[in-house]
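Pasting a structure here, questions to come.
For subunit A:
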Amino acid sequence: MPALAGRHPRLQSGTIEDGAPLTEELILDASGVAKSYGAVAALRNASLAVRPGEVHALMGANGAGKSTLVKILTGAIHADKGDILIRGKRRDVRSPADARRAGLVPVYQDASLIPDLDIVSNLRLTATPVEPFANWVKELGVPDLDLSEMARDIPLAVLRVLDLARALAVEPDVLLLDEMTAALPANLAERVLDVVRRQSRAGRSVIFISHRFVEISALCDRATVLRDGQTVGVVDMEPGAEERIVELMLGAKIEKQRGFARRQASQADAGTRLSVRNLRVGTKLADVSFELKNGEVAGVVALEGQGQDELFAALSGSLRPSTGTIEADGVPVKFSHPADAIRAGIAYIPGDRTEALLMHRSVRENIALPFSARFRNWGPIGMQKERTIVGRAIERLQIDTRAQGEVQRLSGGNQQKVTIARWIAADARTVLCFDPTRGIDVGTKREIYRLLRELAGQGKSVLFYTSELEEVQLVCDRAIVIFGGKVVDVLPAEIADEAALTRAAYGLPRNATADVGILADLPATNGAAS
Partner candidate 1 sequence: EGKQYTIGVSNTVQGNGWREEMVCAIKAQALASGEVAKLNIAHRNTDAAGQLEDLRNLISAKVDAIVVNPADPAGIKAALEEANKAGIVVVAVDQAVTEPTAYIISNNQEQYAYLGAKWLFQQMGGKGGVVYMRGAAGASADSDRDKGFKKALAEFPDVKVVHEVFTGWQQDQAKQQILDFIATGSPFEGIWTSGIDNVIVDALVESGSKMVPVVGADNAGFVSQLNSVEGLVGAAVTNPGSIGGAGVTLALQILDGKKPAEQTVLVEPELWENATPEGKEKLKSVVDPSLSAEWPVSISIPDWTTYSKEQIIACKGPGE
Partner candidate 2 sequence: MSRLLRRNGWVAGLLALFAVLLVLTKIIQPGYGAGDFGSLARAGLPFAFAVAAQAVVVIAGGIDLSVASMMALTSVTAASMMNGASEEYALFVVPFVLAMGFVLGAVNGILIVVTRVPDIVVTLAMLFVLQGAALLVLDAPGGAAAEWLKASITGTLPFPFLPDAVTAWLPNALVLLVVCLCVVWIPLKRSRLGLSLYAIGSSELAAFRSGVPVARTRIIAYGLAGLFGAMGGLSLTMSTGIGAPIPGPYLMASVAAVVLGGVVLGGGRGGLLGPIIAVFVLRLVRTDLTLMAIDPNVTSIIEGAIMVAVVMFGAFIAIRGRPA
């Protein structure tokens, strides 16, 4: 079993798997790294060996310890045990600034710009040269960035890009990208992959963390797999390697992903749950009309900034629409606060889990939060009843509750599950899911897909925005494509493959025969073109 191999992964990778000589120079070589938070062991015995010029994937299920390892390597936290060799020399990395001097530059899982400083000041703070930064930003697909804008006014996806550009601008020997692409729409993600590839071509190394296998196989040379805080294997990326990685990650074989049973045609006229007409919100969402049926999962597909944020905000009562109507079960509704939407049975799960969670509170309190919201529930809580309801939701989502005392100690994926569990427990009739699988491992993703289908099976309706186009066919009944603030197409799941969705997302007319190719192939063509 690979678990045994974890003790000497370097040996294994050096001798057995690719036959390269042991003496080959490694730019980064970490071994025996361990880190515990109280009773929770985030890392037990992790190792990672990176060669110059390679793109090295760091894989693992949610909570496996990837982010923890990145933080240790870059001095953001300190390991309890372990050796870190940089260019063959032992080095005690004391802070991110220290790591930078050693040539290790990270982009963490969450944005690291100072919210109250403008971009220029952020650059000056980190002594980042402005010129290369600006070039990288352009390169990464953000053409008209105003450098005097405050970081807090910038949307998350762009912030991630800026984080990356800032890292690139100092020309790091090792770039560590922790779920860099998770919050990005496909067009921006593509650019990132492109840039990473060019880094490796220039002889620099990249440590790349992602839960998207397409990206891993298209980009990486090797992958180190973590499970429960241990390195359980190092895999060369060759055809079929995905299977092996998944196997190592989960410790058992899992069946191949496939579409889930969709709504029967006979249920098609189950009645309209939500009907949105001529909705216009702010400047981004111009005119959107669609219907959401009972028992339906409708996917929303859009490039970055096409108004999807505003759509979800308006439907959840966070933003007031300027014109248009929303009807729930045929009754016109007006929301001036999320409480109104919730009363109408509409729950919103934001993509950014830090917006949804009480980080210092327990899993239980997080899940039970909506119960207490209404004034009439401010009184005593039925603890027994709560325990059962919450327990059921935890079980249904298989939340890892080892660190349930404080949600912040859960891994990203488990945190995401808590945000969903809340509304399962609250039994919301309609769920607005904004990119719920952002930064979630395959196993968990599949659970979430199943869950959404299950909800639909119970007659509930789900509006599902995703930045991963393949998910549409895995989960949705229909795809609603938004472009320039308007619905440009509605595709039934059968024909909503990535090619069709991509075309639609760019506002191109539907063309059944056009072969756009799968996403993973695109960068290659791109690279050839430029």
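On the choice of candidates, all candidates are chains of the complex that A comes from, given by their letters.
Just so we're on the same page, contacts are C-beta pairs under 8 Å (C-beta built on N, C-alpha and C of every residue); 3 or more make two chains touch, one makes a residue touch a chain; residues count from 1.
Given the structure is predicted, the values throughout are model-derived calculations rather than measurements.
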What candidate from 1 or 2 touches subunit A in the complex under consideration?
2
With touch defined as at the start, can you tell me which subunit A residues reach candidate 2 in the complex?
76, 95-97, 100, 106, 108, 111-117, 121-122, 124-127, 148, 281-282, 319-320, 322
